[in-house]
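Moving on, here comes chain A:
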Amino acid sequence: MSAANTGTDTNEDPVAKQVRGTVVIDTEACKGCDLCIDVCKPDVLQMTTTVTNGRGYRFPQLLVGCTGCRACADVCPDFCFQVYKFDEPKTWTMADGLK
Partner candidate 1 sequence: MSESTTTTRLVEGSEAFAQAMVGAGCRFFAGYPMTPFTEVLEHMAVALPWVGGVCINAESELEAVGMVWGAAAAGTRAATGSTGQGLSLMQESIAEAAIAGIGFVVLNMARGQGDYFQATRGGGHGDYRTPVLAPSGPAEVAGLVADAFDLAERWRNPVLVIGDYYMAHTWVDVQSSDDHTAPPPAPSWALDGSTGGTGRAKLVSPLGTTKQRDGVGYDLAAHYAHADEQRRAMEAGIEPRAEAIHTDDADVVLVAYGTMARYAEAVVSDRRSAGHAVGLLRPITLWPFPTAQVAEAADGSRTVAVYENNAGQMIDDVRLAVLGAAPVVGLNGYRTDSSAFGISPEVSVEQLTASVDELLEQL
Partner candidate 2 sequence: MTQRRPDELVILPSESAPTDAAIVADFTPDLIDVGEHHLCPGCGEPIAIRAVMDAIAFLGLAERAIAVFGIGCSTAFSNNLDVEVLQALHGRSPSVASGVSRVRPGLAVFTVQGDGDMANEGLQEVLHAAARGENIVCVMLNNGVFGETGGHLTVTTTIGQRTKNTIEGRNAADHGHPMRIAEMLAQIDGVGYVARGAVNDAGNVARTKRMMVDAFTAQQQGLGLSFVEVLTMCPTGWFIPTDEAPDYLAQTIAGTHGVGVLRSSLAASGSVPGPDEA
């Protein structure tokens, strides 16, 4: 399990993480069902808590560490995910953000 799962990451965490993919999320299409959260193997999807979309549903947000495995897209009943796999894996630190 990556360090991300300890729940202690902050923006200052210098640990570099491999990111092999990313997703674009159609947050307005989401109905807040949570199915994507459980299937995400690197555990990098997190539902909003207080923010909701135009229809009042909470929606997922992507954290650092996506592998582009597309499990989220496969189980989403509302076709909310567009999944990308980088040509070359990128290395991030939390402070850098995605480059």
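Inclusion criterion for the candidates: all candidates are chains of the complex that A comes from, given by their letters.
Note that in this section contacts are C-beta pairs under 8 Å (C-beta built on N, C-alpha and C of every residue); 3 or more make two chains touch, one makes a residue touch a chain; residues count from 1.
Note that the structure is predicted; figures quoted are calculated from it, not measured.
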item	value
Touch assignment for chain A within the complex, options 1 or 2	2
Residues of chain A touching candidate 2 in the complex	5, 7, 9-11, 21-22, 24-27, 29, 31-35, 37-39, 41, 43, 46-47, 49, 57, 61-64, 68-71, 73-88, 94, 97-98
